[in-house]
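First the structure, in the form of structure tokens, and then the observations on it.
Moving on, here comes subunit A:
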Amino acid sequence: MLRVGDVVTAYGQLEALKGVSVAAESGKITCLLGPNGAGKTTLMMTVTGLLKPKRGSIAFEGQELVGLSPSEIVARGVALVPENRLVFPDMSVRENLEAGAYLRRKPAEIAADLDRMFERFPRLKERAGQSAGTLSGGEQQMLAVARALMSRPRLLLMDEPSLGLAPLIVEEIFRIVAELNRDGTSIFLVEQNAHMALKVAHHFYLIEQGRVTFSGSPGQLAEDEVIQRAYLGSKRG
Partner candidate 1 sequence: MIWLWLMLSSAALGQTRLDAAIECAATARLMVYDCAIALADRQGRPVDGAKFKLGADMPSMPMAHNVRPVEADSTDAPGRYRARLELEMEGEWALRLEFSAPRRDVVVKRLIFDDKGGREGR
Partner candidate 2 sequence: MMIDFLQSLVDGVLVGTTYSLIGIGFTLIFGVMHKINLSYASASVGGAYCGLLLVGAAGGKSALLVFLMAAAAAGVIGYVVYLTCFRFIPASHPLGTLMSTVGMLLLIDEIVVHATFGVPVAYPPLYEGPSIELGELYIRPDYLMVFAVGIAAMTVLTLLLYRSRLGLATRAVSQQPVAAQLCGIALYRVNAATFVVTGVLGGIAGAMIGASVGMLSPLLVLPLTVKGLIVTVIGGLGSIPGAIVAGLMVGGFENVLQYYRGVTERDLYVMLLLFVFLVFRPGGLFAAKSERN
Partner candidate 3 sequence: MDEFLIGVLSNIGLMSLLALSAWLLLVVGEISFGQQAFFALGAYAAGIATALYGWPLPLGLFAGVVVGALAGFAVAIPTMRLTGLAFAIATLAFAELMRLLLQLWVFQREVDGERLGPNAVEGFRGVRWVYDHDLSALGYLGVIWGIVVVVLAALFLCERSRIGLACRAVGADAELAEAQGLPAARLKILVATVAGGLAALGGGLYVHLATYVEPQHFSIMLGVHALAYGLIGGLGTALGPILGVVLDIGLLEALQEIARYRMIVFGGAVAVLLILRPRGLLDEALVRRLTRGKP
């Protein structure tokens, strides 16, 4: 479904991605694990068009995404739940969701989806009129997920959804991830929390210092080692 081929992305002279190739299969949960600064967020931003790669290709359902603007990429059916959620703090929860549906034009369908989101995330319904900035971290994360879903993506990208959340909330988030996937959304997840990610992932990659260093299914590598490398990176770098 998504094929990232040999992508190099740089900030000025500094290459954050040094030729990364990963793929996400349709209907599956794919997971990219790695330590801070390994290039996970850079990859997410490159796929969604927020950053332009120096070279390499990104194909979604056979169509090249490199060179498209973020809004064109959203229109193709790829949505990202960004790191740190980035909700619109002074807009109500409902408006945040409406913003998520910005590219869609049929009010009736949008209204139906809004109801569906409130069903899936009852907490958001309770707080529909409240400014998003007043929500707790976990609620903001749910809002960010719901907002991304409002564009009706076929592929949902998630950048560290567990970041800064309490363990119970993290479990809830991953339960929702699994649920979304069961309902037919393909998911590509970037995480540092290897323990939780390995529970839901069908396939995972390790990324260290801008390079993919392992690809396989959970169980192919001892969980201890994955956790070790996801947090700290391997010694050889």
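FYI, a residue touches a chain if its C-beta (ideal position, glycine included) is under 8 Å from a C-beta of that chain, and two chains touch if they have at least 3 such contacts; residues count from 1.
Basis for inclusion: all candidates are chains of the complex that A comes from, given by their letters.
Quick caveat: nothing in here was measured; it's all calculated off a predicted structure.
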| item | value |
| --- | --- |
| Touching partner of subunit A in this complex, picked from 1, 2 or 3 | 2 |
| Residue numbers on subunit A that touch candidate 2, as the complex places them | 48-50, 69-71, 74-75, 79-80, 82, 84, 86-91, 95, 98-100, 102-103, 133, 144, 147-148, 151 |
